[in-house]
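As you look at this complex, bear in mind that one protein chain is not there, while each of the others sits in place.
We just call them A and B in the order they show up, numbering each chain from 1.
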Amino acid sequence: MQAPALLVTVPLLGALLISITGRLNRKVCFPLAAVSLGVSLYLSILLLFAVLTEGEVFYKMGGWPPPWGISYHIDHLNALVLVVVSLVSFVNLPATYRYVHRDFADRTGPFYALYVLMVAGLLGIVVTGDAFNLYVLLEIAALTGYALIAMGEAEAPLASLNYVLMGTIGASFYLLGVGYLYIVTGSLNMWDIASLLPNLYQSKAVFAAFAIMMIGIWIKMAFFPLHAWLPRAYVYAPSPVSSLVAPLVTKVMVYVMIRMLLSVFTPDFAFSTLELSRAVVWLAVVAIVGAALLALAQQNLKKMLAYVIVSEVAYMVGGAWLGNRAGLTGSILHISNDALMTLCVFLAAGNIAYKGRGLDFSDLGGLFEKMPFTMAGLLAGALSIIGVPPTCGFFSKWYLISGAIQAGHYGFLVALLFSSLVHTVLFFRVIERCYFEPVGQSHGGHSSGKAMEEAPLSMVIPLLLVAVGLIVLGIYSRELVVNIIQYAVPASMV
Amino acid sequence: MPVVVSVKPFFAVFVSLFLVPVLLSCRSPNVREAWTFVAAAVKFLLILSMLPEVMSGTEIVTHVAEVLPGLEIKFRVDALGMLFALVSSFLWIVTTAYSIGYMRGLAEHSQTRYFCYFSLALSATIGVAFSANLLTLYLFYEMLSLATYPLVTHHQDAEARSSGRKYLLYILGTSIALVLPAMLICYNLSGTLEFSSKGILGMDAGTPLVVTLLLMFVFGFAKAAVMPLHSWLPAAMVAPTPVSALLHAVAVVKVGAFSILRAVTGILGVDLLRNLHAGTIVCVLASATFLIASLIALSQDGLKRRLAFSTIGQLSYIVLGVALLSPKALMGGAVHIAMHAFGKITLFFCAGAIFVAGGKTRVSELTGIGIRMPFTMAAFFLGAMSVIGLPPTGGFISKWYLVLGTLEAKQWVFLVALLASSLLNAAYFLPIVYRAFFIVPEETSHDVSIHEAPPWCLVPLGITAAGSVVLFFYPEVFLGLAQIAAERLFGG
Partner (left out) sequence: MISTLIAKYNYWIYITLMMVGMYAMIAKNNLVKKIIGMNVFQTAIILFFVSIGAKQDATIPVLEHSHGPEAHTVRALDYINPLPHVLMLTAIVVAVATLGVALALAVKVFNRYHTLEEDEILTQIREE
């Protein structure tokens, strides 16, 4: 079956098609994008079912066996993240329509081409089994990201340029790590490398490869203190872009990190041989606390959300590096949960911004009356980020805390609780503003009184779908863990 | 002890949740109120229908969903849960009637929103009552915190805002910071969170761990207002009085005490705690709370604030009843849930009626009001007697069992504390009644506007006041349920 290859090539070709036909007829861009992403979504779900029923799926590009050819290797971890990526990008698409129509009308073709191309890059990162191929797709996703973010106003090009510089360092470090691995093993295929590495665990080159790759990946996932590019890039990006980029890019990089930890450098190396895990979890603790404090200092909703992303990333890093089954389960579960929660809150922020309101806290007055559905969505996302059952955020926190208790790492436990409390304060500050303050504090007198000024349906429906999804996903956590994530964590982990 | 599987608990919990969309679509206030009554009645009857089975010792179970491997959202109706649920659901009916009188009497805004969140809060309360395990309890506990926030901050003014902030900080903050880790530690130690009559930690757990967990639960369930985490309760008095009445005299605070009860008896286990003599520290905290709260109540002039501090004290009676770790004390604490509920709600209803009828909120303003509002103040008197614990009101029975419990546990210090605080209760209630009836105000001219409260307010408070008296003569239902619970936990 050709699904793995089609998964990436369909959006790739779709992007090409959109950029060409977009010059001729603007109206065809959105349907084309929808079709490409819809096909990808369908294929990723097919792949997930294939993995669940038949086990891992191997696909050799062009029929060349590895290590000569590039192979796509889809196991439970991949399959889950593939569905998450394609679902998030597909659900976000309707919400972009009105925006692009209003603000980017002359650049509709390029916008959707970049959008679909970015998704192709992200899907490719997740599905590939070749380390160098991952670098290429990483850069595809990154470059399209830079371009999309730069489409915003004001400081966007500068923020994007900053992102370019830092992101390139990150990707280059990753490439360097791949180079070192190639020197030592002579192979670029992840699974091949994994079979060749165990004899070489004591080698300094392998350690250097690991360290450099990790740092590169951490830069790209915005692990504090390497996160400096994220807040400005995500704040100044236009709303339809930030609701695509924010949920996905950092999470896919977390996936890459977990893939490196589990499949390339096996847990034996990463957790036992290196004896670094406790130190890295302490780094995560610092990251969580630092990001939480920075978030408290913000006066703008989107900027606050950007720092929330930074602390969520730190959750996942810490959880993965705890080195036990519960921690890894929490980390992987959090990939899907966080993607959805972030999508939810950024969609809500996008809705608010679409109606012409600023996103500074002082502009948020009276929103509960004006935009009740958007606020319902924001509330659901907020509760999930805080970790209130039965939303999904609670369940990944459950595993992360369990992992911390089992590993005896009480610093991480305290950091998790601390950041939950900080998130409570952060979001209730916002909700208070929206609930208590009369409408339009900073815009002076308002004419419509109590009438509702909700965002258009194409933006509200995705938001509400995701908000409901947060609760449904929470209730189905058990199914997710027992059927999928359980197999994603290597059997040897306790 | 036999177990029956049924969907009744599920519907009992969620009927008020299903009410919300109905309420949102109602056109007229009368239809809306009618639907609320219907839902409240259905809820109460569903719960009542499960009473015979529970009285005979059966437990009713509903499995809702398995959300984590080995952990379900599950309802189990046992004696304690039935007791709490009966009280809450009955009083909801009465409070709905009272709300109508109060909210319409003051022409409050956003009434639909009010009734919707009220329904949600009741769903959460019954959810806590019927929780079969700590996870389910935690879920509904948080749901209650969130559902009551818009009710506390209903007036949407600056005072509501700061009180709301305090409310969330104390209640959501402690449950996340203390209950969540405690729950996870228990889960990781024992592999389960189901409430079991012997606790789930076994008998080997060490004293530091058990004491830490105990304190995490007692302070984590801050809705029980054990000092020093009590100040959210007086702050929450900015809410409209029906909210204060049902939620902060009955539902929210009792959920806190009930959760502590469940955590102590079902998770930590009475035997383990007795072996380690760990109950004493909680007894001390509880006694300190009710003594200090009673003293503070003496100094409060605001009527609702005085009642709030009285509630703080009364809740600690329940906590004391649990922490004494003896059957009679547990029965006393459990029955106090019911008796205090009826008594306190009467007092709050009266406070609200006084506000609606005459705009008075302070004790010092109540001089001679008994002449103009005789019915209301008579009910107030009955409610006060119940809270103080005097016959012929129900509060006497729960106090009696608590006293027996201290004797049974041979903790005479707490007996003295109980009696002392009863005297203090009398000291801060009886003067109000005396002032209302027996002191003649100096000028009568500016008080002519005061008349008896509207009927929608009067009837409910009459019902609850009468209830307090009836419960003295017919306590069998509640005592019986408490006895079944005590036997399960202490006997066998």
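In the analysis below, a residue touches a chain if its C-beta (ideal position, glycine included) is under 8 Å from a C-beta of that chain, and two chains touch if they have at least 3 such contacts.
Please read these numbers as outputs of a predicted model, since none were measured by experiment.
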{"item": "Touched by the hidden chain, restricted to displayed chains", "value": "A"}
{"item": "Contact residue for the chain not shown (choose from A:169, A:296, A:464 or A:493)", "value": "A:169"}
{"item": "Of A:139, A:268, A:360 or A:479, the residue in touch with the unshown chain", "value": "A:139"}
{"item": "For chain A, the residues touching the chain missing from this view", "value": "132, 135-136, 139, 143, 146-147, 150, 154-155, 157-158, 160-161, 164-165, 168-169, 172, 175-176, 179, 182-183, 188"}
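Following the convention adopted for this analysis, only the chains that are shown with their structure count from here on.
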{"item": "Chain A-chain B separation of Cα centroids, rounded to whole Å", "value": "44"}
{"item": "Residue numbers on chain B that touch chain A, as the complex places them", "value": "65-69, 71, 73, 135, 138-139, 142, 146, 150, 153, 156, 160-161, 164-165, 168-169, 172-173, 176-177, 180-181, 184-185, 187-188"}
{"item": "Complex interface listing, chain A residues touching chain B", "value": "383, 386-390, 395, 397-398, 401-402, 405-406, 413, 417, 420-421, 424-425, 428, 432, 435-436, 474-478, 481-482"}
